[in-house]
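What follows is chain A.
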Amino acid sequence: MADALLKIEHLRKSYDGNVVLKNINLKVNKGEVIVIIGPSGCGKSTLLRCINGLEPIQGGTIKLDKEIIDSTSKSITKLRQRIGMVFQSYDLFPHKTVLQNIILAPTLVQKRDKKEVIAEAEQLLDRVGLLDKKDSYPRQLSGGQKQRVAIVRALCMHPEVMLFDEVTAALDPEMVREVLDTMLELARQGSTMLIVTHEMAFAQAVSDRVIFLDNGDIVEEGTPDEFFNHPKTERAQKFLHTFEFEHIK
Partner candidate 1 sequence: MQALGLDVLFKGSNFLRLLEGLWKALGISLIAVALSIVLGILFGIVMTVRNPVVKAVCRVYLEIVRIMPQMVLLFLVFFGTTRVFGWNLNAEAASVIVFTFWGTAEMGDLVRGAVTGVPKHQYESAFALGMTKAQAYLTVIIPLAIRQLIPQSMNLITRMIKTTSLVMMIGVVEVLKVSQQIIEANRMSSPNAVFGLYLTVFILYFVACWPFSLLAKRLERKWSN
Partner candidate 2 sequence: MDWNVITEYLPLYWKAMLLTLRIGWIGVALAVLIGLMTAVIIHFRVPVLRVVFKIYIEIFRNTPLLIQLSFLYFALPKIGIKISAEVCGWLGLGLLGGSYMSEAFRSGIEVIDSVQRESALSLGMTNFQVMIHIILPQAFSYSIPAVVANIIFLLKETSVFSAVSLIDLMFRAKDLIGLYYNTAECLTLLVVFYLIILLPVSILGTVLERRLRYASFGT
């Protein structure tokens, strides 16, 4: 197999002595979609944040295509341009319109031609069905629309990997679908994605591989079919069980 696009080796992360990630080893190949699940507080979000260099790490290495991701180094902004990230909270810039939100980083950070970026942004917006909202301000959008714009904003940077940190967790149930559909579409087009989510049905549908994280460790790893239908470890079984309800009547 060719060299992995993203390679994490012996990653250790702690906050003031509290170990959050113990010894994470993970390889992500180009075009692969990986879903990370696990109970809250297991370190899934922290893992994504480390990959984007938003958190200093205490041990191990994270490499994107042979380049080491180090949150303290000067080159981190260069690497972040190659890694897109969408957060749980709607994080659009409220003082800029949808279009301005999208073109800001490509023109400011990547110094790309404004016209070309606008054309691309409009095309992407069209694909997620939001072209008519391009001059709206974020406060005029619904939660689901905001998250779709946030995805487009990250895509417009042409990232090699996309990180999704519980992007539907703060949404009303009826808006979850439109955001997940957008992500499914991306997966279909062959994007490399790391997704943290609590939407189990979506996880099963979208992923090539599932990582089960508990207590800062990768406890189980497998294809969605293996993991959801035949979990090997007791901890994974117990976790999946929390999504089921017994009939009481």
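If you want to know what made the cut, all candidates are chains of the complex that A comes from, given by their letters.
We adopt the following convention: contacts are C-beta pairs under 8 Å (C-beta built on N, C-alpha and C of every residue); 3 or more make two chains touch, one makes a residue touch a chain; residues count from 1.
What you see is a predicted model; the values in this text were computed from it and never measured.
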Identity of the candidate that touches chain A (this complex; choices 1 or 2): 2
Sites on chain A touched by candidate 2 in the complex: 49, 52, 54, 77-78, 80-81, 83-85, 87, 89-95, 104-105, 108-110, 139, 150, 153-154, 157
